[in-house]
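Quick one: the structure is below, and I'll ask about it shortly.
A single protein chain has been removed from this complex, and every other one stays in its place.
We call the chains A and B, going by the order they appear; numbering starts again at 1 in every chain.
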Amino acid sequence: MISYLIRRVLYAMPIMLGVAFLCFMLVHIAPGDPLVAILPPDASVDLQKQLMELYGFNRSYPEQFFSWVWRAMHGDLGSSIATGRPVAQEVFKAVGNTFMIAALATLIGFFFGSLFGFVAGYFRNSWVDKIASFISVVGVSVPHYWLGMVLVIIFSSQLMWLPATGAGPDGSAAWIWDFEHVKYLIMPAVTMSFIPMGIIARTVRALVADILSQEFVIGLKARGLGEFGVFRHVVKNCAPTAMAVMGLQLGYLLGGSILIETVFSWPGTGFLLNQAIFQRDLPLLQGTILVLALFFVSLNLLVDILQTVFDPRIERA
Amino acid sequence: MTNQRDIGGPRQPLLQVRDLLKHFPLKGKGLPFASPRSAVRAVDGVNFDILKGETLGVVGESGCGKSTTARVLMQLINQDSGELVFDGETVGSRALPLRQFRRQAQMVFQDSYSSLNPRMTIEDSIAFAPTVHGLPSREAITRARDLLARVGLQPERFAGRYPHELSGGQRQRVNIARALALEPRLVILDEAVSALDKSVEAQVLNLLLDLKQEFGLTYLFISHDLNVVRFISDRVLVMYLGQVVEIGSSDQVFDQPRHPYTRALLKSMPSMDPLQRTMEAPLAGDPPNPINPPSGCRFHTRCAYARPVCGQRAPVFTSDESSGGGHGVACLRYEADTASLFSTAGEVSHA
Partner (left out) sequence: MSTLQATAATPVSALPLPAFKRSRGHWANVAARIVRNPLAMIAAVILLALIGIAVFAPWIMPADPFATSMFTRLKPIGTPGHLFGTDELGRDLLSRLMLGGRLSLFMGITPVLTAFVIGSGIGILAGYAGGFINTAIMRTIDVLYAFPSVLLAIALSGALGAGIVNALTSLTIVFIPQIARIAESVTTQVRRSDYVDAARASGAGAFTIVRAHVLGNVLGPIFVYSTSLISVSMILASGLSFLGLGVKPPEPEWGLMLNTLRTAIYTQPWVAALPGAFIFITSISFNMLSDGLRSAMEVKQ
């Protein structure tokens, strides 16, 4: 097993390099001059040349790539063209915010998803199953940005229970875990939880139905194992895969949070990405995508490793 | 018909297998790029001839290399070394390119269901091979229907059906028809009847015998069922751990087995006579490991006659020149210089 783990980690390296390469190429396939955002229209050729020099856009692509990677490994992702602040700082601040709603969303999604999935699997092919399965299909089919809008309509506009946008009365900088602030957290997290809920419900339903239909369950019951015992047994068998799926969903949410954060003006990485795109702030764009993608790869790696460690049935060559 | 294609004459063996070797390297369990440490020695130096018009049976335990040998014979797997000579010409040479060899040798697999494309009708499956070799499709379909009739399935009822609509025995008949579609001279049957019910098995065996007569075929019949092998084979070959240990006519091998493994196999057959039941397992000792076979004679760890020399020296295959290919065996008890070491009676127990 150790050799498998080593190989798995080693294998992630070229992937990460490939990801970095892709991030780098992304901004260079963008049409248009990278400096167009900050240069005044009548800038002199000298000024243009100076700025190109400063940002390194006048060097060859391989040079730019390697120096960028080198600096990134030391934590320097350049400075935002728009604000001048270091990209790394902006990104890591934003990641914390995104992580809050993503983690909460994953937990909510996992809880309800497992619940519906379990119920559907236990009572498979009955009307309970059909309702629970329908709910999970709704979960994966709903456009989450629209759902966010609907929730804002219901809970902010009509009922006035929750604030519509933002991360707290004084912005995200002054976050405290009290109700005043948590109010802002609820709707984004709930909106985000629908898709993981749907996916986990589907996965759990399939797992439970599969385990219960296996013959050794009948064998267990024949030996007098009560309902609760069977239940515990099913949980033990489902848990590793379900948790793996949960981990992956967290990764997807972290990387794909832009739409929800735009609806709720939540100052996370997605929001940052949105800004970077529209201001054509290339260092910020590059840096944010790189961090998010690498996070995702690392999360996948972690989930894989944990699954191998905790689920001895998985055979790794 | 087959006489027209006969090149080498009746005394030329149809297929000569020479020093066939096929090892499957085990992927290094450590880091990638490390060189493979060991290999499964599936076929480890196999030599035999298949004579024209005969049925050669092949027996042995699971894992002895029978199926791998069959696949190498069909060139579905390429051997690491060794050659095949078909009717006097080397397979893969300019005189006999692979594509031409394929028209002369065909195979029937064990799993009747997975050997048929589930999305193709029966007649299309049978007609596929001839169309590949240039036969126009309506003639191929006609041939397919004729073959279906010949194997006992009415074309009107079966030609348009799909594999899942047929029983196991019917599917195996289709597989036989499919193998005959190219009018081969050699048909390899790899456990072709093993998965069938006994009554169906008998029908299919009789069909095989009829077809052999009618089309002048030569069979290589692989099976672990000794009764079936005895019924259908002219000569029998016994394999152990990737090597041939005994070969001879059916009567010779079954009535006067020479190799200790053959004797043990025969003794392990459940007896048909309730008054003389087979009681103990004749083979003791650990089952063989194809990755790290025992030194010297591979069977010596389980052999009832083993002497110290057996662990040191590998036996050479020797045969006497009696009729029909001779009765050959790879055992030190029959080699001139070591035979005397075994003169004292008494069997060794490895239990």
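As a convention for this text, a residue touches a chain if its C-beta (ideal position, glycine included) is under 8 Å from a C-beta of that chain, and two chains touch if they have at least 3 such contacts.
What you see is a predicted model, and the numbers here were worked out from it, not measured in a lab.
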Among B:6, B:61, B:183 or B:335, residue touching the chain not depicted
B:183
Residue touching the undisplayed chain, where the options are B:156, B:255 or B:320:
B:156
Can you tell me which of A:27, A:82 or A:306 touches the chain that was removed from the display?
A:27
Contact with the hidden chain only, please: which chain A residues?
14-15, 18-19, 21-23, 26-27, 29-32, 137-138, 140-147, 149-150, 152-153, 157-158, 251-252, 254-256, 258-259, 262-263, 273-274, 276-278, 285, 289, 292-293, 296-297, 300
Please output the residues of chain B touching the missing chain, sorted low to high.
1, 71, 74-76, 98-99, 102-103, 106-107, 109, 111, 114-121, 123, 125, 128-129, 132-133, 138-139, 141-143, 145-147, 150, 155-156, 159-162, 164-165, 178, 181-183, 214-216
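Rule of thumb we're sticking to: only the chains that are shown with their structure count from here on.
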For chain A paired with chain B, centre-to-centre distance based on mean C-alpha positions, whole Å
56
